Each structure stands twice: as C-alpha cells, then as structure tokens.
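Below you'll find the structure I mean.
The other protein chains are all here in position, but one chain of the complex has been omitted.
Now for chain A:
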C-alpha cells in the first residue's frame, strides 16, 4: 500500500530533545554513533541479509526518524528504503584477517557522522570470510534512535526477516502496527512527563542536586575544562570466586546487581574525587506501553543517582538502605526527563559536557541471546569516543559472570589514574563481598606509593652535627672566605675562632647543652658567629627581631624558656642581653660529646589561636637535608650562597649551614633592602652569587627587575624558591631563558619539617609549566598522600600530605598538647616508634608520582561550587601588558564567595582593566572571572615574604563597598545593532526586560537548553554557527556579538 508523500510529523520525547541538544554541541557529530555487532550464520547470502535489514528498517519506525531543529525540535518518518538503497558496506576477507577487518569496519562505520536532519540515522556493515566460516552484521545507529533495550526487538526482527517465515504481506501490516505503537508510546511518555505532573517532584529533586559538591576526577592545575572525547577502555572480568561472592552479596543484602554496582562505583568515584557525595548517571527505561517493548528507540531517561558516602557506615547499611533508596527514587522517577531536571537545577557547568554528572554506569545486560536463531552472538564494541569523564559498563558474560569496563576521557584522566580507579573498583567490590559489616572507608586499601629513586648519588653524612661539619671545613681550608658582607669578610679560621669566643662567653654565662639562646644581631658576620657559638654549646638558637612588639617577644622568650639573647635591642623581662663584642676570651674548641642529641634551632610559626608555636628542630633532619642539598645543588668551595631569608625563617638554614659545610661563601644581602628588587639584583650580580633562595612570591619581581636592568648573572647556577605555590609566567621564563645553565628549584616544606620535597626545572625554560609541582620527597623523607578514606591515595586522588622519615622536628617547644595533635604515630611505617607530621596541605600525585600542590585543606577557595586555584587567575593576569603582579583573593558575597583581582602596574604605567578581563575570559572558565578588579600600588607581604592575602581580602571589602555605593543604576547601552538585537533575542528567551551587554547571561537565567534555542535562532537570523564552548567562556551579549561578527566575517570570506 503506498504511503502519503508527506510523512506525518512525529512528536519526539524530551530525552531525545536533550540528546539532540548535547549532540549538536559536541565538537564531532559521531560521538553518539552506537555499534552493535551480530554474529550470524555464515551460509546466508549477502542479498538475503540486505533484504532482511531493509525489512528491519521498515518495521522499526524509530530508525526512519529524520529530525528537525527549527522552528521546534521534532521528527518525521521517512519511507522504508528499498534494499538497493540501504547504506551497507560489504567486506570479504581471509579468515586470518577476520578480527582485524572487523575492527577496521567498526572504525569506519563509527567515525562517519550521521546527519540526523538529513537521515538516515543508521548504516550497516556486512563482513564475511572468503571460505564461508564466519559472517557478521554491524549496525551503526545514532543513539537518538536506539537504547540498550532496543537490542532485543532488533535482533528478533532481524532473525524473523532472515528466517523468511513471515507471510509476504506481514511486514506491511507490522509496519503500520509498529508506527501506531510508536505514536502511542510517545504520547504516553509526554503525558507522564507533563510539567504539571512532575514539576513539584523536580523542584525538590533539583534542590538536593544543587547541594551535591562538584566532582573533579584527577584534580590538578590547568586540568582541561573541556573533554577531549577520545575514549580508552580498560576491563576486568570477575573470576568464578568473585562472581559467586558478588551474587551472594546481592542476595544477602536483597539488592540487585545494579544497586551493588551503583554503590561500589559511587564509593570509588567519591574516593577518587575527594568528595562525600557523588552523582552517578544511569539510563532508566522510560518505556510505558507494553507494545513499546517490541520497539527500537531512545526510550530512556538518563538520571542522576545521588550516592551519599558516609565513610563510617557499614557496607550493609550503605548498599541495603542508602543506595537502594537512591536507586528506587530514580526508578520511580523514570518519567521525569533529564531536560526537566537540568532546567530546574540550572547547573553552572554548561558547554558540551553533560551538565549534571561526569560519571555514568550502564548495565549492558539487557539482551540475552536466545539459541536457535540466525544470530549467534551480540556485542556492543566501543566506538572510540568517551561520552563521559568516566563510564562503567557492566556486561553479563555467558549468563554467568560479569565484565566490568571502564571507559575514560583521555584528555582528563591519565592511564595510570584510570588504572588506579579500576584497582579501587576491584578492591572495593571484593572487599564489600568479603565482609558486609566493615566500614565503607575500609572497602579500600593503601595504594603503594611510588618507589623512591635510588639514592646512589647521595653521599653519606660526613658528620654527626652541623658544628662539627663547619669545624672540619675550617681545618681543611682555614683561609677561605666563609662570610662576605659589604666591606667585611670572615675566613673560616676567623669564623670558627669568633664562634669559639661566643661559646666560651655563653658557657660562662651559664648556658648549657639543650638550652635555647636568642639571636638579635645586626649583620651577617655577627649573626653567624652568634649562631655557631650557640650551637657550639649544644644549645639551640632562636631569632628575636627587635622590630616585633614587646609582648610578642616576651611570649616567644617565655615559650622558648630563653634567658639570654646575643645582640641588642631586646628588652624583655627576665632575658639578659649580651653584646657579642664582649666575648673576647678564647675557649676550648670543643663541642659537647652528645651534641647531636640537642636541637639546633627554634622557629616560630603562627598558631591559629594567636599564640605562636615554637618548632624545635633537631640535628638529624638538618644533617639529612644538608647532605641532600650539597649533592642536589652541587655545592662546593666555589659556592656563593646569597643570604636573603630572615633568621626567623627556616630557609636561612639552607642558605647558611650547608654552604659552610661545603666550604663555600655565604654572601650578605645587605646593603640591599629585602624588598628592593633592583638593588637585590645588582647585589647578586656584583657579588657573583651562584645560589639564590627566594620566597616564591619574590621570584617574579626579581625576574622583572633583572630583565628591566638587563642584568648579567653569568654565575647564577641555582635559584631556589619555596613558601607558597610557585606559578610561572612568560616573564619568569624569559628571565631563565636568558641565563645559561641555571636551574629553578621548587622546594616545599612546612617549618615543622624544613624542606622535604623538591622539583627541579632545567633545560628550555619556555617549556616549564606554569603551576610547578612540589616534586618528590628527598632521600630519607617519606611523603604520604592520605585520602578521605584514611588510606594512601592512588595517583590523581587528592589527599592530605603527611610527612615521615628523617625530617621531623622534635615538636612544639614546651607544648606537648599541640605536638601530639600534629605529630602522629606513623601507622604506615610499620615500626612502633615512627612519627609523621600532618601538614594540612592538599596534594595529589600525578601520573608520574610527582606531588602536585592543590591548596590548603582549610582555605580552599570554592566559587559557585567550583574549586578555584587563585594562582591560575594570577598567572593569566600577569600576562597582560603593564601588569607587574596580580593577586587574586576571595571574599564572601551573599551565600557564595566572589573573586577580587588586584593588579600592581609596572612603574609609571596604568593597567587596562578591560584588557585584563578579556584575557581572563579567553583563558579561564566563567566562574573564575573576578567580580572586581582594583589597582594596587604595592603588594603587601608578610614578614617572611609571602603575599599577604588576608590584608588584601580586608582591603577588598572596603573597596567593593565603596564601588557599590558609587555605581549608578544603569540603563543598558549597546555598542551596535548586533549587540542590541542579541540582547533583545536573549531578553525574549529569558523573559526579562533588558539585558546589559556586559552582564553574564548565566546570571540572567541562561543555561544549556535555552542557549540551544538561542543559537538556533542566531543561526537563522545571522546565518552563523556560534561555538558553544567559546560562548560559555564569556557568556555576555557583548562577547556573543563579537563572536557573531567574527563568524559572519569568516563566512563571507
């Protein structure tokens, strides 16, 4: 019977609309091409197969859908194709080539885009061996016309057509019947998901979804914001024992395999993402009419299952109660469409990726092939594209066991990170089955940390104590210059003699081994003489800066139980000040026999209660650090180490003592002021410094000054930095490119351990990363990354850094309580008396085992649910013309926080804020855009040279308050007609009166779905296609107008 020439319009489901939107935004049209591989009886002739496939298309109307995007999303049905017109590629190969040829054919079919608005939404392949021993049919269908449950109807129809046992007129009748069934199903679905029926449910659901923290797998600075879409799969098949345990667990907890896998996968994702709650997407069948179970089609709603992971709850409670309830909720809400949820949640992650979740679980157990038909096996091979950050497919194998496949986006996850996830999955699944009463955290085990590199190049420590080491140098090269100040220098012989006089004087004053003696001297020579004299007594030194408030000095002296200060200008009751020039009598050149048992220094760090903590550092970790340093920084008698750090900052140790141990010269910073970078550069150049150690915040000003002065620094071999995250920009790279043979060394270590990890940057500076890792632990140091389950983290998993081995301070001076809280028994060491220090710093190991700093555990900046590394914003802003230094801070704004960027201009220049905004918008996602930009005449720093963000945050509050008061209510103005028209178009869609050109459309209610409508309209009116990802990086009318004009110009040329 002929069909009418104008095919009837067909409603499409909301899920189809959602998929069309996502599909249209992807950078490639072929990502949703699905491949189904069917092994068929080899004897069937090709013609027969082609006729049968044509019949399948005829009786499965969904395959014949041709879609339209405007004026509204919809579809029509094409007429059935004649067998001759069927798009089918035929391949005949030798048996030996069969599998390889299958892969190649899958690739060819999957890689070609399917044009949904033109049709058809399918193409086929037929592969057979020349000797007639094997034959395969490959179906390549766009996902928008088929789902997992479609496999059964497709295979049944194909087998019926191949068997040829239907009456000749039957396909015609079946076609009509199926078209009616499709219409009935679509109507039923639309009725079930009618807004008035689902809206209350969606609203409460959306509220809960908004509370779920963002999930970032393998967090790291400069992680791509857009996926790469290339997918890799890794797999694990449960063995017999594992399968039995899996099924037994399901039965014992009365949960389905789906619930068990959702729970375990959810816990794995939570562990690896470092969050307590995750959303796992999964397709839920939305078929409503019984007749639809014979239809192929996209009848699923992909919904987010909220998996709440309470690490202390038992496996049984978690799976049997919490996860089961979450899955049941989605099952009973399967009529709610993904679009409805997205529209209500309005997630701030638009763009081409799924706006709600990055992880997906798909049960691939929908089809169990019956025996006896022409189709002997059914498979769904990967198409090479990753549709999610991470996808878990669970396939029933031979009706017996399970194949678990992880597919990951290779741009977002490294292979070792994905392997770590699979390792966690396998461990967790097995351990869940092993003991259902264990806490969730114990589903996981410690991931073995990377082996330390062989310590072959590290020489053994030459001496037990620092003072012995320095005295040995003095005996070896008495006339060499140990200390160089402007206009004054001390040879090793003079240094040791002077230190001996100080020691003798101190002993006469009653100082004994184990005491703490303060230093408040001027000038490098006097200071080092005092320090060595104190050490010679077996006492520890502590620096007291006369500039500090009296009360603070008194507190420090009290905590340190310090009775004597060498130097001047300190007036603290109970503390006697002695002038080092008074020490004129020589004393014995000896040190206490048990000197290595006595600590070397006390450094104060700020405590959260306002009372400083005195870190008491022993000799052994310092000897370990010096031993590493002499090798790693190639220190010897030619070393000239610049002494920049204040004596109250532990870096001073690395500048001074290893240099004196190696026979080199410590060079005084003075007369250059610590913050006068041009003067510092000149001093470094004039004194032929070889080693320089700066606070990380000082590197850029130093580099800029050196570049500005065109300073020649041919002697400089090592620039070390520490103190905060090292962020490199092109200026710093340019500085190092101009130096020959100078390495940049990034060190990390809290005062409680001194430096413990290190990352060397050498070679072509232009290739150095902007966010420099903190590197690997030094020999003798153990770095533990402890994730939220309390276990050692696999690569890519954020965790808190704990430090063990030969680096720990004795503790906080005279403060056993705080010492016990921070210095814990090292449960990973395997020995009873080992200790470790809890840093409070969040880190992750990258795929190579290198530690990457992620932020402070307690002060991580989170903006609109996104984790933000302030340094990333600063790096981009530093690249803008006339910016000397940019500092970003976060300040509270309503229930969220907003970002404020301070820019410190180059001397005599003004920073163009619009240029800063433009550059930030081009490089960073919208949530990283600062709400405010202010000029800064200087960057405030703390006493140790770190950027004082607290001071800037306080300043931001005042500046924002003032700016808000000054800002008049604005009537939007537009630069041109394009802006005006786009603003009107958006105002129409968002149902608002006006939209200013420079306001984020997201703040006005734009999201991925209504943006789709807007873009279709823009395509219609302006004839240009706007790139979605680009738009969402700076979603304003002004930026959109620029894009439209740029595209228009390209289209015309």
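The rule we apply is simple: contacts are C-beta pairs under 8 Å (C-beta built on N, C-alpha and C of every residue); 3 or more make two chains touch, one makes a residue touch a chain; residues count from 1.
Keep this in mind: contacts and distances are computed from a predicted model.
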| item | value |
| --- | --- |
| Protein name as given in UniProt for the chain not displayed, "Cytochrome c-type biogenesis protein CcmE", "Putative monovalent cation/H+ antiporter subunit A", "Acyl carrier protein" or "ATP synthase subunit a" | "Acyl carrier protein" |
| Candidate in contact with the missing chain, chosen from A:293, A:768, A:828 or A:934 | A:293 |
| Residue of A:162, A:363, A:429 or A:809 in touch with the missing chain, whole complex considered | A:363 |
| Which of A:285, A:477, A:491 or A:638 contacts the chain that the document leaves out | A:285 |
| Residue among A:149, A:309 or A:578 touching the omitted chain | A:149 |
| Footprint left on chain A by the chain that the document does not show | 147-149, 181, 184, 188, 247, 250-251, 253-258, 261-262, 282-291, 293, 300, 327-328, 330-335, 361-366, 394 |
